[in-house]
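Of the protein chains in this complex, all but one are displayed in their positions.
Chains here go by letter, A, B and C, matching the order in which they are written, and residues are numbered from 1 within each.
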Amino acid sequence: MMALELFDGPLHVQEITNRWFVDMCDKNYGAFIPFVGIVRDEDGISGLSFDIYEPILKNWFDSWQIKAKAQGAYLLMAHSRGDVPNHTSSYIAAVVSPQRKIALKFINDFVEDFKANAPIWKYDLVDGKRVYAKERSHLLIGAGLLK
Amino acid sequence: MMALELFDGPLHVQEITNRWFVDMCDKNYGAFIPFVGIVRDEDGISGLSFDIYEPILKNWFDSWQIKAKAQGAYLLMAHSRGDVPNHTSSYIAAVVSPQRKIALKFINDFVEDFKANAPIWKYDLVDGKRVYAKERSHLLIGAGLLK
Amino acid sequence: MAKVEFLGPLSRESIEVDITNLAQLKEFFKDDIVLQEWLGICAVALNDTLICSLDVKVEPNDKISLLPPVCGG
Partner (left out) sequence: MAKVEFLGPLSRESIEVDITNLAQLKEFFKDDIVLQEWLGICAVALNDTLICSLDVKVEPNDKISLLPPVCGG
């Protein structure tokens, strides 16, 4: 089983979360928390689109997995590449843990750090064109080094 | 659609979470977070068993739903009555919200308050018998009034 | 007569009592040795609302529930 899964286009939420639950339910974890991100219809967009830089995403994910395992937890993640229409999902993050409080803390911290640091670029789909979501994007560490 | 669902025996996690996702995905919420509680095999139990006092559970749930709606969010919950074997689920709580941070805060606070205040009694199943989980249980407000 | 329910692990049949406030219910239970063990940890609901004072009036047909410590999920 891969813990980090990337797909072209929208995620098949039910297939993914059902499979994760089946894989995890007999591992004696007490809590399974998937976070499902759904594309909102707002500002006249027809959807979102994503570019991913996989090598750094994998490094980032692996460093979180090490943190999770140190506390007996385990992380799973799926993300879309390319276009994702409104009302479909582009992102699922999940944690399993023997303990409820650890699971709740991890899903919060993991998702927030994902938003700040995962090397993924978001575009609004407007009139069939990709428009970089610059205002909603976050500077990475060391930004501006070459200016 | 019922927002609070009670079932005899273990929860059909996939049926419930799939149905909730389908019901919610076109409502323009941006985040859907189910918390799935799974019975752990520990201390020699074969499972857990639950009694529920429904009138107060409904009041408790309704008060949380009002809080959620005030912030544009919506809560869903399913719980088992009776016996639930190890490695199956007895409890699912979920939140949907337009905003990620509100969803993450609600799933944490809702699940924690559920543990402290929902009128549900837990028993370990040991050698086919129900043993009240007294040490893991939480006093309700006003406990000891008639002592 | 008000009805008294014993919830969860209390596991007793409901009873009917002729009282006008909760202080009288406390008095009514005082010789029940087994129940005394539970009363120190039980919360009390009147018509499905948790109560924190013995002064609360009880009307005929009211429902009083005794709730031991809880643990859902």
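The rule we apply is simple: a contact is a pair of C-beta atoms (placed from the backbone, for glycine too) under 8 Å apart; a residue touches a chain by one contact, two chains touch by 3 or more.
Note that the structure is predicted; figures quoted are calculated from it, not measured.
Trainee: For the chain that is not shown, enumerate the shown chains it touches in the whole assembly.
Mentor: A
Trainee: In the complete assembly, which of A:Tyr29, A:Tyr74 or A:Phe114 touches the absent chain?
Mentor: A:Phe114
Trainee: At which residues does subunit A meet the chain that is not included here?
Mentor: 37, 50-53, 55-56, 59, 79, 90-91, 111, 114-123, 132-134, 136-147
As a working rule, only the chains that are shown with their structure count from here on.
Trainee: As a quick test, compute the distance in whole Å between the mean CA positions of subunit A and subunit B.
Mentor: The answer is 25 Å.
Trainee: Do you know which subunit A residues sit against two or more other chains?
Mentor: Within subunit A, residues 100 contact more than one other chain.
Trainee: I need the residues of subunit C touching at least two other chains; which ones are they?
Mentor: Residues 73 of subunit C touch two or more partner chains.
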